[in-house]
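Structure first, then comments.
All protein chains but one are shown in place.
Naming follows writing order (A, B and C), and every chain is counted from residue 1.
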């Protein structure tokens, strides 16, 4: 039975995600802001500490992706390659290094969900929308000063976050919060469902062949709303740091288990 | 009670579509092909005749749009501005002029559906996917020779059409079938539901301030599938003419009633 | 070219809605409440007046339907027969008679949208969810005192309404607001988009062969939320009248034009 993932079959082509490497090209709208540092601390894995500088910094990032495996077949059946996501990123210090970490993340396709589980992202499904820049016509912003982008997240029928970023100038990088290798948990309960874990790992991973382009900084507004089922608002914005637009290309092959 | 469209309220802001003008920016993947001319003829309004040249020509066009009204407010809540569509276009001769006409069209948002009813497009809902060109990373084609784009249409849970366009070279225009003013019917049955019509009009309309960019020609493959509920396959492809990618911006303000 | 509705083709089977009669079987959760009578008055057609008794009464009704045309073919492809809706109903007095009228309504399928336009309902798309009663297991209420039902409406990514109805006892009827023939407008702007109307009718319609079953009354909670795009909250609940669950079967053949 073949297949990097389930369902495994004689051919392997039913696998919900093909074998790595995986390739990604997309565009992102980022809002960086400060929340209560103690709430960031609560979201860290055991043994990790708050980042020393700007410990309450959070990035909320919307992304509109195309992705595929190494035979690129998904690209011609774009239902299988396109997805959108919205994710929060915080930072921490562990083992004398700085790490990024995603405590909340929503996507809109199943392959992205499971690919995330492989990488330690705590993904759920959500409805994600982002304004796209245009080069012709009047129905969209240009990548130029004053260009305005909206981004929204709805989960289980409730609006969870909405942002507006107004571009001011090209920038060298799209923020500092999502800039480190990721420090994630991969925890799956034992089927005995008694509190024991079948997997309980701390892992890290990072892409390769990353390219960024069209990086713009801007002013940002952000509203985050509570829900009985989703607690992004626990990391409520107290102060906006800034907003960004950029394009990114990256590939991913593997991660590393740091601790079991 | 205010509102260009229902539901009408004291403020008018519930209207499913705001007052024109409407602005559009998007990208399109087009496949032009030849079908049975007599089937094209059957889809024409009374009194119209087949185009003299290439009477069986059909364009099947996928589009990924941002659109908005004249206050541009939808652009910051992109659920309300973004939609995709797939539509067939045929041509005809009527009143000594050449016209384009859409016998089948699917979109994925309600505002696009009703805006289309206003313009005489026979819209239904469908799931529409199109490969997007990229400028960074490996997960998508570049706008360059060899760039390959897929496009699919699923309606009521059945795949109806799928296409692949492989770019060969820049082109002066994205095809000839969707190039004329539209000749559409607007027909709404009387509520008596006895065969009489409350509206029975032949109308035409065309955008203004049109801009095209990044027009590429290419080779195309197209498969069209039958469904009990959707008859795009009645206009089955017998011979491919060609494929195109392009970006377009356009605005729309009004049409003209040609015949009641 | 055949078809009760577009797209019209030689066979007629592409029509987004088949010819009447149409048959419906479903279940409904209703909350009746009082809002500002003057706001109800603003939603009435010209010449109509508030109902004399309880002029601010509104029903907000969630429905989970199966529907089909007279050959029943949709029932075996349930994507084409099942849909959910949520609609507000108010009452008025016109021409010495009492009428019901729907100022806001959301559905989740295109055929229901267009069938509604035929009948004068100002439909938009929305995401509608309703608790279902069960007869086995623990994951749902029984139709018995204390059975609790939830109902929610999300439109364009925003929660618009949510209700809970707790059954108290069987009831003779599921409320009084949606009890009269409907008084609706059918208004479609001229394609000239200059404020003139291609259709501007006042119509009425009512089903036949109606059956109700399992009618229960109960206590209700209701929250309604504002949105930039949807104004159900303009008819905000000031006082709850009551809640209901019931099943209904009905057929529909035609309406009557009251005024052009």
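Rule of thumb we're sticking to: contacts are C-beta pairs under 8 Å (C-beta built on N, C-alpha and C of every residue); 3 or more make two chains touch, one makes a residue touch a chain.
On a predicted model such as this, the values are computed, not experimentally measured, just so you know.
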From the list A:16, A:143 or A:240, pick the residue that touches the absent chain.
A:16
Absent-chain contact - pick from A:29, A:90, A:128 or A:156
A:156
From the listed residues B:30, B:152 or B:193, report the one that touches the chain absent from this view.
B:152
What chain C residues would touch the chain not displayed?
23-26, 65-68, 72, 75-79, 81-82, 127, 129-132, 134-141, 148-152, 154, 162, 164, 209, 211-214, 247-251
Taking the full complex into account, what residues of chain A touch the chain not shown?
1, 4-11, 13-14, 16, 19-20, 42-43, 73, 77, 79-80, 103-105, 109-110, 113, 117-120, 122, 124-125, 156-157, 185-194, 198-199, 201, 203, 205, 228-231, 234, 253-257
For chain B, the residues touching the chain missing from this view:
127, 129, 152, 154, 157-159
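Following the convention adopted for this analysis, only the chains that are shown with their structure count from here on.
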If each protein chain is taken as a node and each touching pair as an edge, is the resulting graph a line, ring, star, complete or other?
complete
Separation of the C-alpha centres, chain A versus chain B, in whole Å, is 34
Find the geometric centre of each of chain A and chain C from their Cα atoms only, then give the gap between the two centres in Å, rounded to an integer.
40
Mind checking the centre-to-centre distance between chain B and chain C? Centres are C-alpha means, answer in whole Å.
31
Spell out, as numbers or ranges, the residues of chain A touching 2 or more other chains.
127, 129, 152, 154
